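One structure is given here, and the rest of the page talks about it.
All protein chains of the complex are present and in place, except for one that has been dropped.
Let's look at chain A:
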Amino acid sequence: MSGGTMLYGGDEIGALVFDPGHHSLRVGYAQEDSPKAEIPSVVGIGSSAPDTNLDPETKTDNNVTPNNSDGRKFYVDTNYVNVPRSQMEVQTYMKDGMIDNWELFEKVIDYAYANVIQSEPEYHPVLFSEASWNVRNNREKLTELMFEKYNVPAFFLVKNAVLAAFSSGRATALVVDSGATHTSAVPVHEGYVLSQAVVKSPLGGDFLSRQCRQHLEKLNIDLSPVYKIASKDVVKERDNARFTLRKLPENLTQSWQNYMVQLMMQDFQMNVLQVLENPYDERVASQIPMVHYEFPNGYHQDFGSERFKIAESLFDNAMLGAGQLSSTSVGMCDADVRLSLFGSVVVTGGNTLLQGFPERLNRDLQLRAPSNTRLKMISANGSVERRFGAWIGGSILASIGTFQQMWISSQEYEEAGKSQVERKCP
């Protein structure tokens, strides 16, 4: 399509979409159905000591960025971060839904361009999603980074809640997003976030992982992640595991080991945990069939009522439960939009894939909403849509022909600077 009067005159095909979250950064080309890559939001930082690990995966490659001023090495993406290396610390670059450690973040973006996109940044407009509570300073910094360091031809920033609402076919909605580090309720009105009514809590997927870990440690179940295990035997249920340990490099850091246990817990919670439709009741929970789970070391057993009890913590908190969070947020909005917000509650985020999450939220909201309210929950059925809802929304938006006039072009950036982002991307 040719747009004669458009400020940004480049080839509109080939825009890139980045959707940063606490669990991962989703990267890919606009117009595609799902992201090309999901890069974990952590970076491994190795010491300057020469790497003596002979693991085939650690062969020298362009992923590792050596020769920093202080000689540190950075490891990005699952295949590199998950390899045991001595003295490699693991650190995230996200904090409270926003990019916090820009040095690490740039490493990840470098990696994404080199290994995922495999193209030069200056050819592709870039659309970023952001948390609804992102602050001006951060937004301008990102704009500056993309134009100054990566020389992108055009840039745009959209709130992820708006993308989630739009991709569910709603211009006005309450977006309940439960992710790795927090659960938030964000009212979107006619395509704009009502930022004074955003409510969030730190109860998310990572919180559940910690609960699972505590619970399993109390049961004296050995939590050896898969990297420790060289071989294992088949054992009977609840029999002690028989496995041999792998030979590992010395001085594995605590942060890396914790990260690996956390990954294992994420698998456990997605397979085992479930939310009851009504508040936790031992009798109800014990009647539901047990779920079998095998740990990486070969130990396996059935899990019964505890799998509901752990998940219950997302809802039974008086202040921070998902239902309370949502109704508080609606209550902070103008009376005339409350009905339409209750009338379209969009559920998104990886943590909502927990079995029973939308149903329970529905029940909890029903109790808190005024009695004559028509409550309507909208949640994508597919796990891809739920996890990548914002990315998919961004992917479509960036590919709409008429959207091309909305971008901040590099020309505009040069003329008016980074404050453009506040004007063009509200």
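Throughout what follows, a residue touches a chain if its C-beta (ideal position, glycine included) is under 8 Å from a C-beta of that chain, and two chains touch if they have at least 3 such contacts; residues count from 1.
Methods note: contacts and distances are computed from a predicted model.
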Omitted chain, identified by the protein name its UniProt record gives, among "ADF-H domain-containing protein", "Signal peptidase complex catalytic subunit SEC11", "DEBR0S7_00144g1_1" or "DNA replication complex GINS protein PSF3": "ADF-H domain-containing protein"
Residue, one of A:124, A:159, A:182 or A:228, that touches the chain absent here: A:159
Per the touch definition above, residue among A:37, A:98, A:235 or A:339 touching the missing chain: A:339
Sole residue of A:47, A:101, A:115 or A:172 that reaches the chain not shown, by the stated touch rule: A:172
Those residues of chain A which, in the complete complex, touch the missing chain: 158-159, 162, 165-172, 190-192, 339-340, 343-344, 374, 376, 378, 385, 392-393, 396-397, 400-406, 425-426
